[in-house]
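I am attaching a structure below and will ask some questions about it afterwards.
Left out: one protein chain. Kept in place: all the others.
Chain lettering (A, B and C) follows the sequence in which the chains are written, and residue indices restart at 1 in each chain.
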Amino acid sequence: MDKPYFRMLFEPQLKEPIFVEGLRGLGNVGMIAARHLIESTDAKVFAELYAPYFPDYVTVKKDGTCRPPRYRFYAAKTEKNHYIILTGDMQPSLEDTVAHYDLCDEILDFAEKYGSKFIVTMGGVITTKPGNDVYISATSEKLAQKHRDKGAQIYGEGRIIGATGLLLGLAKRRGWKGICLLGVTTGFGAERGVALSVFKILTNIIEAETKEKD
Amino acid sequence: MDKPYFRMLFEPQLKEPIFVEGLRGLGNVGMIAARHLIESTDAKVFAELYAPYFPDYVTVKKDGTCRPPRYRFYAAKTEKNHYIILTGDMQPSLEDTVAHYDLCDEILDFAEKYGSKFIVTMGGVITTKPGNDVYISATSEKLAQKHRDKGAQIYGEGRIIGATGLLLGLAKRRGWKGICLLGVTTGFGAERGVALSVFKILTNIIEAETKEKD
Amino acid sequence: MDKPYFRMLFEPQLKEPIFVEGLRGLGNVGMIAARHLIESTDAKVFAELYAPYFPDYVTVKKDGTCRPPRYRFYAAKTEKNHYIILTGDMQPSLEDTVAHYDLCDEILDFAEKYGSKFIVTMGGVITTKPGNDVYISATSEKLAQKHRDKGAQIYGEGRIIGATGLLLGLAKRRGWKGICLLGVTTGFGAERGVALSVFKILTNIIEAETKEKD
Partner (left out) sequence: MDKPYFRMLFEPQLKEPIFVEGLRGLGNVGMIAARHLIESTDAKVFAELYAPYFPDYVTVKKDGTCRPPRYRFYAAKTEKNHYIILTGDMQPSLEDTVAHYDLCDEILDFAEKYGSKFIVTMGGVITTKPGNDVYISATSEKLAQKHRDKGAQIYGEGRIIGATGLLLGLAKRRGWKGICLLGVTTGFGAERGVALSVFKILTNIIEAETKEKD
C-alpha cells in the first residue's frame, strides 16, 4: 500500500451532497462539530479510508480488538440536504506535504463521484483569549460576506493549516464553492463549547437556506 | 530499487500456513520468540526480503563478508500446522509511515499467496515493572477472550506500534483472523525471559487447538 | 495530487520567450525583481502551478477568501523580446531535494513547450556588508564575462541554492543558455534596493542587446 485506499461498506444514494469535513486538529473543534452533525442527522458510515500517510500503529480497544488508523465517510439526508461527512481521529504529520495534498485530492475525487460541489470544512484557530468566537473563510467574497450575519466573523489575512485549509483551497481550484468555519481555541484540550457553536452556525447556514447557499 | 524486493531460495509446499511475525523491536521480544519457534519447528529459510526502506549500510561478519539488511521468511511443518515465520534484525525508521505500510502490505500479499489467513504478531510493550506478563490483542473480541485463559491478559486501550501492530491491523482489514502477543519490557536490553513466555503461550494457543483456533 | 499540476488560464502566443524566474527567497530579491519586470512589461498571468511539495495550508485574504500556495506564469512582449516570467511567494522545504528537482524539471518542460531556450534566474546571496552589489553566474564563461561590464561582478566559487540555482543548472544540462543574477542581502527583510539593481541589470542585458545575447 503506497497510495490511499477506500473500503466501501455500502453504496449510498445521494444527490449533490454537501461535503462536510471535521477531523482531529486544533482543540478537536472540527471533529466534535462533525460528531454533532452525524448524531443530529443520524448519518451512517458508508466508506473507510486507509493511507500509508497515517501513523504506523494500531489502536486497541478495551475488549482487546485492534484496528489501523482510518478516516470514515458518513452519508445523511435531511429534508433539505444530502450530506457526506468526513471524520477521523488523527491526521498525517504536518511536515509531510505530499501526504496532505494526495489525501485531500483523493477525498475530493471521492466526494465528486457522488456529485458534491459544495464543501464545509471545520477546525480550530489558536487564540490567546478563549471564548466561543467562530470565524469564516470562503471560496468567494460574496459567500464570506453573506454568512457573517449568521454569527461568524470574517477570518481575514491568515493561514488555515492541514486538511481544513487544503480541502477548501483544492476544492476551490476545482470550481467548487464552500466555506470554512474556525472555532477559537487555546490549543489545550477539547473545545466542546466552541465546537457546538461551529455546529450551530453550520446548521444555521446550510439547513436554513439551501436553495440560495451560493 | 524503489520498491520492496523478494528473493526466493526455494518454493515451499504449504497448506494454509499460520503466519508468525517476530522482528527486532522493544526488548527484542518478538525476534527472540520467533527464533524459539524457528528452532523448535526446525524451520528453513525459503525467501528474503530487501527494501529501500531498510538502513543504507551493510553488516560485516567476523570473516569479513558483508550483506545488506533483509527480512527472512522461514517455512515449517508440525503435526498440526504449517508455518511461515518472518524475522529480521532491524525495522525501518518509525517516522517513515509509507515504508511501514508498504512493507506490511507486501508481506501480507506474499503470505496470502501461500494461503495464509491467520496471523500471529509478537512484540514488546513498555512497562515500568519488569516481569513475564504477556498481553494479547486480537482481530475479534471472541479471539481475545478465548486466549486469555492460556496465560495472556487482555491488552485494553492502547497502541501497538510498528510492524507488530500494523501487520495485525492490515491483516484484519483483509479479512484474516489473528492475534498479537506482547511481552512486557522496560525497553532496556534483550528480554529473554518474557520472550520465552510469549513463545510458550504461542505454542499453547496454536499447537494445542488448531482445529478450533477461530 | 502526487505530482505538480499546471492550470492554464489562457494560451499565450510567444516566440522563443526568455524565461525569467524570481521566487521568494533570500531577501526576496528575486521575487521583487520579477515584480518590477511584470509591471514594466505589463505581463499577464497565463498559467498557475500547484504542487504537493508546497506548504499544506491555504492563505486567507482580508476579504475572507482563501487559496492554496501556487506559482504563477506571466507572459509579456516588448519590442525586442517575448517573456515568460515565473514568480511565487514560497518555495518547497530546502531539505526536500526531490521536490526541487521535480518542480524545476517540470517548469523547464513547460517553458520549453513555448520555445524557451534562454533562462534568467534571480535571487539573493548572503553577505555581511549590505549594499547594492549584483553578482552573475552563467552557463558559459563567455556569457559570464560579457555581462560583467553591465554592472554585475563574476560570482566565483560558491553555491547557488534552491530554484535560482537548480533551474539554471538543469537548463544548462538541457542545452539552454542563461544567466543568474544575485543581489547581496544580509538575509533580513526585503531588499528592495538591490532587487531594483538586479532588475535594471536584467533590463540592461536583455533588452539592450537581444540579437547578440549569446
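Basically, contacts are C-beta pairs under 8 Å (C-beta built on N, C-alpha and C of every residue); 3 or more make two chains touch, one makes a residue touch a chain.
Just so we're clear, the structure is a prediction, and the values are computed from it rather than from any experiment.
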Who does the absent chain touch among those shown? B, C
Tell me which of C:Leu94, C:Ile126 or C:Ala208 is the one touching the absent chain. C:Leu94
Residue touching the undisplayed chain, where the options are C:Ile160, C:Val184 or C:Ile206: C:Ile160
Logged for chain C, residues touching the omitted partner chain are 94-95, 97-98, 100-102, 104-105, 136-141, 144-145, 154-162, 165-166, 168-170, 172-173, 180
Had the left-out chain been drawn, it would touch chain B at residues 1-2, 7, 50-68, 92-93
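The definition used in the following text is that only the chains that are shown with their structure count from here on.
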So with touch defined the way it is at the top, what topology do the chains form here? Options are line, ring, star, complete, other. line
Counting only Cα atoms for the centres, state how far chain B is from chain C in Å. 52
